[in-house]
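A single protein chain has been removed from this complex, and every other one stays in its place.
And then chain A:
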Amino acid sequence: MSLTSTATEDRPEEGTTSTTGALVEFRGLRRAFGPTVALDGLDLTARPGELLALLGPSGCGKTTALRVLAGFEQPDSGEVLVDGEDITRVPANRRDAGMVFQSYSLFPHLNARDNVAFGLRVRKVSAAERRARAAELLDLVGLPEHGDRYPHQMSGGQQQRVALARALALRPRVLLLDEPLSALDAKVRLTLREEIRRLQLSLGITTIFVTHDQEEALSMADRVAVLNAGRLEQCAPPAELYERPATAFVAEFVGTMNRLAGRLTDGGQVEVAGVTLPVDGELPASREVEVLIRPENITATADPAGTATVVSASFFGSVTRVLLDLPGGGSVKSDVPSRDAGELVPGVRATVEPARRPVLVVPAPGSGA
């Protein structure tokens, strides 16, 4: 709709501050707040024009990384490069990065149009041009009628759209989004998420999107960087992150994961739930291990002779997630196609079988490896 058309018209006249994406590199970033280490040697690259999601548990340093890039935080060591140029010492107001904040950050004394045009006003762009550009941007974010509204007269979703327009007003080379959707309700989140993605693709702007919602990260991003305790765990396209997690942390943080007790065999394979599977990644030193298997890679079938017992079944549309108790203690989740799940009601006996594919293993918690 209007989104794409305006965006394409927009591009030829862009001149020096082009919105075609920049290359962003974090190199060995370290930042400590007293005893808390927020960034602990973060290395990360965002390729030109891609949407990179920063995913991680609360307090892992996502916001800090973004704030370092925006110039609001100075790293203790390490550097930030944009298109190969070190910008670590450049003050925040001279960096070419538009940011949308987690909290509502519109200027309360300005209406939507003036909010969007704020940066242009700072740059002493003429009033007529400001008006035109603000109107164009409000159109771009789907709020052409809201130019005269003040922030307190708009919904949260509308405010974040205006904030997005404001961040794009100066045609930055990098767009930074710090959980812009976290204060919004589920439905608005979903539509806004799609809109941001569409906008980002049409402008071709390098975008770093912070979130702790894995679904959001996996569904929007070109690549997802999983952070843990100030370090990068893995940076990969969503499918790869899900299918081939590099570490146990990633495996468990992204998607749902079963941990099943298993035993390494002499051949470097692992024995779990009655089957022997190849191991993906490093072998731990101890023989007693825990095996990480996704619910969709476990089949459960109703079987009077089975050893597992169905505890509960939750319907998720096309699949039903069945929780089963295992004979040796512990439980396992299995995603069963809903049409096959009719017999798996609580109390029924069943057999459980992992799919024959390589699995990740971690040392068992009790084993003194």
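Annotations for the structure displayed:
FYI, a residue touches a chain if its C-beta (ideal position, glycine included) is under 8 Å from a C-beta of that chain, and two chains touch if they have at least 3 such contacts; residues count from 1.
Convention: contacts and distances are computed from a predicted model.
Looking at the choices "Carbon-monoxide dehydrogenase small subunit", "RNA polymerase sigma factor", "ATP-binding cassette domain-containing protein" or "ABC transporter permease", the name in the UniProt record of the chain not drawn here is "ABC transporter permease".
The missing chain, though absent from the display, is touched by one residue of A:Leu23, A:Leu55, A:Val68 or A:Met99; that residue is A:Met99.
Interface note for the absent chain: among A:Ala167, A:Leu184 or A:Cys235, the touching residue is A:Ala167. Checked against the hidden chain, the listed residues A:His109, A:Lys187 or A:Arg339 yield one contact partner: A:His109.
The chain that is not drawn here is touched, among residues A:Gly21, A:Pro75 or A:Gly119, by A:Gly119. As for the chain not pictured, it touches chain A at residues 70-72, 92-94, 97-99, 101, 103, 105-110, 118-119, 122-123, 150, 152-153, 163, 166-167, 169-170.
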